[in-house]
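Next up is a structure, given as structure tokens.
In this view, the complex is presented without one of its protein chains, the others remaining in place.
Here the chain labels run A, B and C in written order, and each chain numbers its own residues starting at 1.
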Amino acid sequence: MPIRTIVWGENVHEQSNATVAGLYPDGMHGCIAAALNTGAGISAETATLQEPDHGLPEVRLAATDVLIWWGHAAHGDVADRVVERVAGHVWAGMGLILLHSAHFSKIFKRLMGTPCTLSWREAGERERLWVTSPNHPISAGLPDHFELENEEMYGEPFGVPEPLETIFISWFQGGEVFRSGLTWRRGAGNVFYFRPGHETYPTYHDANVQKVLRNAVRWAHNPAERLRDVSQAPNRPTGAAPEPITERGPKLHKPGEEGFR
Amino acid sequence: MPIRTIVWGENVHEQSNATVAGLYPDGMHGCIAAALNTGAGISAETATLQEPDHGLPEVRLAATDVLIWWGHAAHGDVADRVVERVAGHVWAGMGLILLHSAHFSKIFKRLMGTPCTLSWREAGERERLWVTSPNHPISAGLPDHFELENEEMYGEPFGVPEPLETIFISWFQGGEVFRSGLTWRRGAGNVFYFRPGHETYPTYHDANVQKVLRNAVRWAHNPAERLRDVSQAPNRPTGAAPEPITERGPKLHKPGEEGFR
Amino acid sequence: MPIRTIVWGENVHEQSNATVAGLYPDGMHGCIAAALNTGAGISAETATLQEPDHGLPEVRLAATDVLIWWGHAAHGDVADRVVERVAGHVWAGMGLILLHSAHFSKIFKRLMGTPCTLSWREAGERERLWVTSPNHPISAGLPDHFELENEEMYGEPFGVPEPLETIFISWFQGGEVFRSGLTWRRGAGNVFYFRPGHETYPTYHDANVQKVLRNAVRWAHNPAERLRDVSQAPNRPTGAAPEPITERGPKLHKPGEEGFR
Partner (left out) sequence: MPIRTIVWGENVHEQSNATVAGLYPDGMHGCIAAALNTGAGISAETATLQEPDHGLPEVRLAATDVLIWWGHAAHGDVADRVVERVAGHVWAGMGLILLHSAHFSKIFKRLMGTPCTLSWREAGERERLWVTSPNHPISAGLPDHFELENEEMYGEPFGVPEPLETIFISWFQGGEVFRSGLTWRRGAGNVFYFRPGHETYPTYHDANVQKVLRNAVRWAHNPAERLRDVSQAPNRPTGAAPEPITERGPKLHKPGEEGFR
């Protein structure tokens, strides 16, 4: 079965900005999904902010292996209940890939536990991404570096927890650097942040960027069955202890009582 | 100047449960603060849920180096605005130490980005903590293991992100194990979770536990001046780029415009 | 193409100890290889200390995706040149799985940069492995814990660098704990240490242990083409810099000169 992937786009500037609409007539999400669908073993669809439940109802997420997220102007319009729903699926095993300005998305901040800040400049300058982990599944098949002639600058410090691994670091023409590809695990879910993708430039048409995205989908995919009850703290009663023990001492909880939360 | 430490206690079972009141006549927070104050270079006070702002107004947190948190029955009563205030100070450099049932506190879940689940059993069984990182600042001066004759069991899996370092792992008489001492960094703030401390047992009177707490306060202390604006994403305009560049290509933002959040 | 796997066994106690020979008439390596070959997409062979080049000549390693290593009594008999050869292949992308007493193998110590020490006891006691990272590729399909009725005890502290991820922690009947499943990356190579496997017990006949090994082979497999020149530090001359620059200042090296090593 192919890796069932949803590319989520907020789909705002595609509708309101002529430059963006010209670059991405099917939306950035549409462009990315098309690029993914050229990859063996990946089946990608799209979802957008404007759909009911932002296109991410429970039943659809339950049938999704990897979710890609692009947002910028409308982070605040994403419903908190959908954010919690997505977080729950990540903890249970769904892969999540955050693109560019999604550093400030609710779901990314929710999973990182930090402000996810950075500095930025919109000057169409040159970005050069260096591979710091050669032949990591996400960098497989890439040259040791590749360039994007026009990109928005993001500069360090990037306000995130130390990653599991650093895959890319960007050099910017104006003098800054940025950790452009970082991985984390949250529960059974693999999380990848990838920096490029300002909406006024043709970044998602770039062949190397598209290869990174296909690699990342394959890396993020956890083929195990989704975990259940990821937010439960089960009581294991004395009689069910792996080793026989006898209860001792004073107790706070009555038999069968649930724990506090 | 000594390390200015606040021991926060929810102070519920000390008031309502005779066993807890008997073990901790000054509250668990009072017992812990007294143990810290025997340590050179530490100055500890207490704060409780029942005080205005839970005893953690902005001006007091700004003058605090390390905050210790014990909560259990009343996690839900902690005001969200206080949780965000504490998180902000951690990101800016305040140390935070979470004890036992604080695994389910709002502040810990906020900073981890995961459900922080575990399994549990209240049977007064024996816990043996093994040092996995000898001579780490938090384990300095401890034997290779130490025991608590009566403790609540917490069992793996512990639903937290991979730690920076694992310092202790517990063996339980009933057959479980648990990563009992874990470190993370969130922004400029050091975070330590330490497992022992069920309220119906005399855990915080134990000499080894007290040594761990003093060590942990010293480890968590970041002597640098608190960071400012940890949630800002500053624009660095083209004219202020470290290297001279010329703006190119289409732009989304007008000059001086703030970024989206 | 299946994952080309070699199970390396030192094959000493199988020849000299009746208990071991009885448990593993085809050698521990033979038992493990057979268990792997029941897994879809895995093709496993064996190699032993006694073969020329210990069964690991360059041409064979070059055609190997994952190497599994079991050694105990004869660590010192493994030729240093073979250890370096294996290390080179790991850095270039070959997966490596170290079993039990291989904690003291030359290759593991070589890749960790630490003494890889632990404490131990041979008493046939019960070991219970707890999954700390549910649905990690290595723990997929396992129950939350499983038992081995008779095993050698290994106790913390385990003298290794902090892992990328902790997958299993063991509880021992005699009171100790041990991080029984740990991952690292070394270059493009995935490295996994798995604790169980004392030669006088039937550990490698256990269904859960066999599942872990099959999972680990799939996790360790890096399908990318092996990296070349992993020990080279190439000079990138001024004329080949990605951005045009002019040489300035005094120089130590003459044009075209190699760097010091």
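Basically, a contact is a pair of C-beta atoms (placed from the backbone, for glycine too) under 8 Å apart; a residue touches a chain by one contact, two chains touch by 3 or more.
Predicted model, so just to flag it, every value in this text is computed and none were measured.
Enquirer: For the chain left off this view, which of B:Ala18, B:Ala40 or B:Ala224 is in contact with it?
Expert: If we include the chain that is not displayed, B:Ala224 is the one touching it.
Enquirer: Determine which one of A:Pro57, A:Pro157, A:Pro202 or A:Pro234 touches the chain that has been left out.
Expert: A:Pro157
Enquirer: Please identify which residue in C:Pro25, C:Gly41 or C:Gly113 touches the non-displayed chain.
Expert: Residue touching the chain left out of view: C:Gly113.
Enquirer: Please pick, from C:Val59, C:Ala207 or C:Ala233, the residue that touches the omitted chain in the full complex.
Expert: C:Ala233
Enquirer: Please output the residues of chain A touching the missing chain, sorted low to high.
Expert: So the residues of chain A touching the unseen chain are 128, 130-134, 144, 155-158, 162, 164-166, 169-172, 175-177, 179.
Enquirer: Touching the hidden chain in the full complex, which residues of chain B are there? Just list them.
Expert: 93, 128, 133-137, 140-141, 145, 147, 164-165, 171, 185, 187-188, 222-225, 227, 242
Enquirer: For chain C, which residues reach the chain that was dropped from this view?
Expert: 13, 17, 19-20, 72-76, 87, 91, 101, 104, 110-115, 117-125, 150, 153, 155, 159, 161-162, 164, 173-176, 184-187, 198-201, 230-238, 241-243, 245-253, 259-261
Heads up, the rule we're going with is that only the chains that are shown with their structure count from here on.
Enquirer: Farthest chain from chain C, going by the mean of C-alpha atoms per chain?
Expert: Result for the farthest chain: B.
Enquirer: Give, as an integer number of Å, the spacing between the C-alpha centres of chain C and chain B.
Expert: 35
Enquirer: In chain B, what residues contact two or more other chains?
Expert: If we look for residues of chain B contacting two or more partner chains, we find 155, 162, 164, 175-176.
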